[in-house]
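Removed: one protein chain of the complex. Kept in place: all other protein chains.
For chain A:
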Amino acid sequence: MTGRLQALGRATLDGLQALGGAVLLLGRLLRGATVVLVRPRLLVEQVYAVGTLSLVIIAVSALFVGMVLGLQGYYTLVDFGADDSVGTLVALSLVRELGPVVTALLFAGRAGSSLTAEIGLMKATEQLSSMEMMAVDPERRILAPRFAAALVAVPLLAAVFSAVGVIGGYLVAVGMLGIDGGAFWSNMQSAVDVTPDILNGVIKSVAFGFVAGWIALYMGYTAEPTAQGVSRATTQGVVRTSLAVLGLDFLLTALMFD
């Protein structure tokens, strides 16, 4: 009984410690992020690693997601004679939800995991401690530019995702199912607005980039400096980022579209 109580208490304290550590790290990351103003080179390298190299997977996924949305939307809407609205369905789903969310999930798998593994390995091979010995602050030199890069890359990737997805939906709806192209665009344009829909999608993707970068870096920075520890941290980083993104998406949607 006492043992179980102790374990519960320890687990609670560990959880609180992790949360506190993550928040403190976030504060240092935000303060350290000014390094990108002094040395923009660091940011450019990281944007290339997490953004440019993620473009292909984002664009291909988006094309297929858009095509599936077009097909499924058509099959459902055609029963009500509303198959002209398939453009509206595709665009609203992508811009409001799927664009930011799926981008963030893919980003966690493609870029977040590599961030965690990279930082974890740097720690395991004592590169970070040797930097500290040379009076170089690894949080400022290594972590902060990666955090800034995630913050820059995810909104751009989400925009690419939504745009490519709409094109995918167009290819299926107009090219394959024979919906009138004019009706496809005009219904979409009358239903989608810049201020609630697209802007909220962008705000969401900024929030997701923030969370994805933060969790990936925290997991790598606190990983146990062993091969096992790094692999566990990488897996947990992806899982936690995915859960955080989905939960945060519900919160943001509830706040934005009431």
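Points to keep in mind about this one:
As a working rule, a residue touches a chain if its C-beta (ideal position, glycine included) is under 8 Å from a C-beta of that chain, and two chains touch if they have at least 3 such contacts; residues count from 1.
Methods note: contacts and distances are computed from a predicted model.
Remark: of the listed names "XdhC family protein", "Outer membrane lipid asymmetry maintenance protein MlaD", "Carbon-phosphorus lyase complex subunit PhnI" or "ABC transporter", the one matching the undisplayed chain in UniProt is "Outer membrane lipid asymmetry maintenance protein MlaD". Among the residues A:Asp14, A:Glu126, A:Asp180 or A:Asp193, only A:Asp193 touches the chain that is left out of the figure. From the set A:Ala22, A:Ile57 or A:Ala163, the residue in touch with the chain omitted from the display is A:Ala163, counting the whole complex. On the side of chain A, touch with the chain left out of the figure occurs at residues 44-45, 47-48, 51-53, 55, 80-82, 91, 95, 152-153, 155-157, 159-160, 162-164, 166, 185-186, 188-190, 192-194, 197-198, 201-202.
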